[in-house]
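The other protein chains are all here in position, but one chain of the complex has been omitted.
Take a look at chain A:
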């Protein structure tokens, strides 16, 4: 089972520039979470802070009792072995073939024999659909392949926590849909805690159990997916609809005057009605059901009273439908929409 990641009061700035402040959230063990946010709001910085690559000025990130921000370097290195991080552009070692790249963590941290390493690596290569390309150098393959190879490398040690930095960027919609399915299948297989940073709305709508969003140097919200998907917060509705009208501007955010002018003209565009929530993806047929589903159900039903009414209705609706048609995977689940 995955490990819970608890973030407490994290504040990060580079020099005088504040990136985000006082971020507190808990990634529930074994569940899939998505962090949304416009470009440049520090999502990648957040991801790197979780794993201890960047050191925020204040706050703590607790994993198994180890503080990834202020803990001892030795403990941090040990704890990192629980992680698999998929970098935005793969971050493969340019001088090694894909096979050696993916085998790298195994050769560093385990005493497995070469035949065993070969078996594990080839299995992962097949999982991400790179069979036949294992001898190539990272410079010889496309960006999408590099990304998938990066994912394979992140998965090779059976991590308990998987972090994905924009898994969709540079992928076409079909591949993004496959990747969404891959991530859910992965969660069903290894039951790892997963955090995906993205601004892809398809992934956001269909993959996660929990969602959060960064805006204006703050965590706007974090909670069960229904909370964000039904939220009436202007930032959230604007982002999910991909509209120009709203607080998000071309560069970070708009000032008050622009917003007022927009509000005058906004009468023309119809107010957004209650949005339909797309069903979450199910694991592919043949895989075990996700263990996180049951845990999440209990957790979410326990906190139902604290949620906004719209979210509550959506959750009750989802689970009512689930009860009617119990965990039989839908044939359309793989389409990614």
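Just so it is clear, contacts are C-beta pairs under 8 Å (C-beta built on N, C-alpha and C of every residue); 3 or more make two chains touch, one makes a residue touch a chain; residues count from 1.
Heads up, the rule we're going with is that contacts and distances are computed from a predicted model.
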### Query
Of the candidate names "ATP phosphoribosyltransferase", "Amphi-Trp domain-containing protein", "Succinate dehydrogenase / fumarate reductase cytochrome b subunit" or "ABC transporter permease", which one corresponds to the UniProt protein name of the undepicted chain?
"ABC transporter permease"
#### Entry: Residue of A:8, A:67 or A:89 touching the missing chain in the full complex
A:89
### Touch list for chain A against the chain that is not drawn
48, 51, 53, 77-78, 80-81, 83, 85, 87-89, 91-94, 104-105, 108-109, 153, 157
